[in-house]
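First comes the structure, then the notes that go with it.
Up next, subunit A:
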Amino acid sequence: MKETPHRAWLQDLRDSLQMIMITAPELEIAVLVLGMVILMVEAFATKIDKRILAFAAIAGLAVVLVASFFVAPSPSPAQATGFWNFYTADRFSIFFKQFALLTTIVVLIMMTDYAPVVRSSFPGATPQAGLGEFFALPIFTCVGLMYLVSAIDFVFIFVSLELVTISFYVLVSFTRRNPITLEAGIKYLVLSALSTAFLVYGIAWIFGATGQTNLHRLTQALANPAMNHSAALLGMVLVLVALGFKIAAVPFQIWVPDVYQGAPTPVTAYLSVGSKAAGFVVLLRVLQPFLLLPETKRLIILIALLTLIYGNLAALPQANLKRLLAYSSIAHAGYLLIGVVCFDVRAVTFYLVAYLLMTLLSFAVLIIVAQQAGEEISDFDGLARRSPFLAFAMLIGMVSLAGVPFTAGFLGKFYIFYAAVLQRQIMLVVVGVITVGCGFYYYLKVVRAMYWQSAEKSDKIPVNGLSRFAISALIISTIWLGIYPQPILDALKR
Partner candidate 1 sequence: MAVTVPRPRLTWRERLYLPAIVAGLAITFKHFKNMLLGRTKVTMQYPEQKWDSSLPEHYRGAPALVRDEDGRVRCVACQLCEFICPPRAIKILPGEIPSTDRFAKVEKYPEQFDIDMIRCIFCGMCEEVCPEQAIYLRKDYAITGFTRAEMVHDKEKLLEIGGVMHGVVLKWNEKK
Partner candidate 2 sequence: MLGSPFFPQSAIRNPQSIMSPFLFWIFALLMLVFGAAVVVNRNPVASALSLVVSFLGLAALFMSLDAYFLGIIQVLVYAGAVMVLFLFIIMLLDLRAETRRRINWLATAGGIAVALVLLMQISFVVSRFQLARQTFPALPGSTIDDVRNVGALLFSNYNLPFQIVGVLVLVATIGVVLLSRREPR
Partner candidate 3 sequence: MDSFFIITSLLKIVGILFVVILPMVSYVVYAERRVSAFIQDRLGPNRVGPAGLFQPIADIFKLLLKEDFTPRAANTFYYWLAPCLAVMPAIITIAVVPFGSTLFGVPMVIADVNVGILFVFAIASLGVYGIVIGGWASNSKYPFLGGIRSSAQMLSYELSLGLSVIPVFMLVGNLRLTSVVRYQIEHGWFIAPFVGDWINPWKWLLTIPMIVSFLVFMIAMFAETNRLPFDLPEAEQELAGGYHTEYSSMKFALYFLGEYAAMITGSAVIVTLFFGGWHFPGIPDGSHGWIFGLINIAVFFTKVTIVILFFMWIRWTLPRFRYDQLMRLGWLFFFEIALVNIFLVAAILPYIPKV
């Protein structure tokens, strides 16, 4: 493979920085400390504009993000001891740590935009009420996500997954004066807790059947043909149910539309990207030992089919954009599951990255527009006149979600279908293609609203500098990855 110039440059930098190599856990610790500091400042510096905290958090996370490119590799799971029994810092995990960091940064930017809405949910309070926590909690979620993608032991998976989940409980119901938000929070909580119960019970069975919780040793234990697999399989199914909740696969998707609609919009974005990505990373890790068993694959194929069909069909009649995105998120879980069935890690990864870009892009626009108009698709009528920039951003987001070439979304689908075709998953491919057609319909509905329909109001929608920058960056990377996907593929290779 020929090194392109910029990669060589990165390599040089890496070599020259060999001296100050960072070990992976330090990243999480740094983020954790950042979160604590922000909390402390929030608690004691009552006079400052709380948005400063968000900017500080963004800056801090960005520093960590940069640092994450200089991480020393971890010992391989085979000869891991102690701490490394739970934690791995392979390329895959480092990549997803960066993914989590990036997501959090963008979400924080959205949150600064969303601040007025949060304020309005604390009536009678000082204008700064609740904002500090609103900016601090995503950092802890980010820590959870970063740990989660490194987890190679069920105990660790459980613990970090719960950190993510619990912080999401709070975030989802953050604007607590709004009953809809509270309902969303309750629904999310109950169903998440249910999935947690399944997870624990599944882990119990897997532990009982094999005596291991470490995924690597689990693989070895499962490879033993003398073992009766039915118990381990039951455990796996239970774990799958739990992860199905996290990634919103049918039939465990029931929480998604309500929660997505009810939660504060940046949180919805975070939920649909961060939580889902983490769920898939865990799914990939957890499934690896079990793919020896043919029943597993059949089960996932079934789930993938149902998810694809349900997500896409249910999205068709939606009129609320947040809800539409919720169903679309279910649909995308279906495509990702195709990748999981084929166990093509890189396809899933690329799809997730694409999904990150386009979803965050859509939500970023949605947040800005929703504050001026509303969340219904009809509120986007004539956006092209009110703010050509936002309309174009949304266009790119929607087009990418639908899977039009020269956007990241297309390449994601391409890799997924490529893997599926390679493995001759005919059923999945057929359903996948038909549902892509559905996707075109409902994503283009938004485009139609923005460009065809005429607006009731014609005043301009202001976009502040940071958001404009973030949205532009997202647009550019969506298109850039649609044309030149190699960086992502390379990032996973080493």
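Regarding candidate selection, all candidates are chains of the complex that A comes from, given by their letters.
In the analysis below, a residue touches a chain if its C-beta (ideal position, glycine included) is under 8 Å from a C-beta of that chain, and two chains touch if they have at least 3 such contacts; residues count from 1.
In this text the structure is predicted, and so the values were computed from the model without any measurement.
Peer 1: Which of the candidates 1, 2 or 3 touches subunit A in this complex?
Peer 2: Candidate 2 is the one in contact with subunit A.
Peer 1: Over in the complex, which subunit A residues touch candidate 2? Could you list them?
Peer 2: 25, 32, 39, 46, 82-83, 85-87, 122, 124-126, 128-130, 133, 136-137, 140, 143-144, 147, 155-156, 159-160, 162-163, 166-167, 169-170, 173-174, 176, 205, 208-209, 228, 230-231, 233-234
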